[in-house]
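Heads up, one of the protein chains got dropped from this complex, but the rest are sitting where they should.
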Amino acid sequence: MVRLQELTTEEKFTSGHRLCAGCGAGIIARMTLKALKKPSVVVNATGCMEVASTIYPFTSWKLPWVHVAFENAAAVASGIESAYKALAKRNAWDKDVDIIAFGGDGGTFDIGIQALSGALERGHDFLYICYDNEAYMNTGIQRSGATPHGASTTTSPAGTKIPGKPEFKKDFIGICVAHEIKYAATASPAYWNDYITKVQKGLDVKGPAVLHVFSPCPLGMRHDSEKSIEMARLAVQTRYWPVYEVEDGKYKLNIKVPNPKPVIEFLKLQGRFRHLFQPQFQKELEVIQQWVDQNWKRITALCGETEE
Amino acid sequence: MSKESKPGWKKIPIGGLLFEPGSATGYKTGDWRAFKPIVDQGKCINCLLCWIYCPDAAIVRKEKFIDINYDYCKGCGICANECPVKAITMVEEKK
Partner (left out) sequence: MPKIMGLTGDEAIAYAAKQSKVDVVAAYPITPQTIIVEAFSEYVHNGEVHTEFICVESEHSAMSACVGASLTGARVFTASSSQGLALMHEMLYIASGLRCPIVMGVVNRALSAPINIHGDHSDMMGSRDCGWVQIYCENSQEAYDWVLQAFKIAEDHEVLLPVTVNIDGFILSHALERVEVYDDSGVEKFLSVRNAPFKLDPDNPFTVGALCFTDYYFEIKRQQEEALRNTPTVIEKVNKEFEALTGKKYSQVDTYGLEDAEAAILCLGSTAGTAKAVAKKLRSQGKKVGVIKPWVYRPFPSERLLQTLGNLKALAVLDRAISPGAPYGALCSDVVSTLYNNGKQLKVFNVIYGLGGRDITPFDIEAIFNEALDVLKTGVVKEPLKFVGVRE
């Protein structure tokens, strides 16, 4: 638990970056760097956060930051972590640093899943944060494995025959937990205290830790830019985005939602679901509500919660 | 910027490396705004929620209230939307 007044005023992720107005990734980057406990190195996969924050010769990052490619943030982090260990072994330098890797849902769920799986299996000591804006937003809103059912993207458009993405969202934390890592958790930037606490918990873990955080995207999700945090809150309050953590395989629900709002409250704020409100596709709204309910039931059962 | 005013390959560091951390502050994003936040500092309770939620670090912490750094504020409106006492209003940017 932290208090806002206690957080550092130092901005290691400075103004001047070119993320869209209201971008969730910007909020997440700032919050993460306020949670740092030790000198840190950041690895960033190709994507919105990387591209908009380091347009040569401008860089928003006031700590060592490296971008290599799209699918390999976890592999690069593995290399950095090993280099630090090797250099310490031969007494070249002995720096105790934290390594944080950022990847979008594209660079994590899809093209980056192999590198992440390898890094988790090998047990490197780093924190992987997936900021999930639920599509390949940087290249123009194409669908990813994280795009929810029914969402309209440019590669799963709201057509007359197929209304948005037919498939459902991957259970990313489940995949991470299957690697038997010590810590994995979901988060929402609307719950800044929970998120910052989790970043610090992840950094404390000896070995890999993964955070999966919802990142609202005004342009891609087509919502008003001022509503980003409201969206991040509604995602949780509709049970669309359960906030839980898994410590040594044990699930724990962090934010209980006893009186959930219907998911329609969340969907209706976003243009990417607008087509589902037409009469011929309205049943998809029920399908989404069912998915949300089933997912919530599954997660809460794992968490040992018996509430309805 | 004209081609002549940018440095040639002999002058810039190799590998596209950037040795000035935080140089992005040289790029003022304030001119992106269509709407700008106005703070009623009398109403502000200094809860700092706007400060933690601002994607652009454009909220300035003063001793008893906050202020806006208009050099970078993009006018997204999150601060106004989240302020628990409605101390911030978005007004149209006059050019």
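Should a chain be cited, it is by its letter among A and B, assigned in written order, with residues numbered from 1 in that chain.
Heads up, the rule we're going with is that contacts are C-beta pairs under 8 Å (C-beta built on N, C-alpha and C of every residue); 3 or more make two chains touch, one makes a residue touch a chain.
Just so it is clear, the model here is predicted, and its values are computed rather than measured.
Put simply, the hidden chain is in touch with A, B once you look at the whole complex. Looking at A:65, A:214, A:273 or A:296, the residue that reaches the missing chain in the full complex is A:65.
When the whole complex is considered, the residue among A:97, A:219 or A:269 that touches the unshown chain is A:97. The chain omitted from view is touched by exactly one of A:40, A:133 or A:186, namely A:40. Listed for subunit B, the residues touching the missing chain in the whole complex are 1, 6-9, 12, 14-19, 21. Not every partner is drawn; the one left out touches subunit A at residues 39-41, 43-44, 50-51, 54-57, 59, 61-69, 71-72, 75-80, 82-87, 89-90, 92-93, 95, 97, 114-115, 117-118, 121-122.
In the analysis below, only the chains that are shown with their structure count from here on.
Touching subunit A in their complex are the following residues of subunit B: 12, 16, 18, 20-29, 32, 47-49, 51-58, 61, 69, 71-72, 74-78, 80-82, 90.
Contacts from subunit A toward subunit B in the complex involve residues 4-5, 7, 9, 11, 13-27, 30-31, 34, 53-54, 56-63, 189, 192, 218, 224-230.
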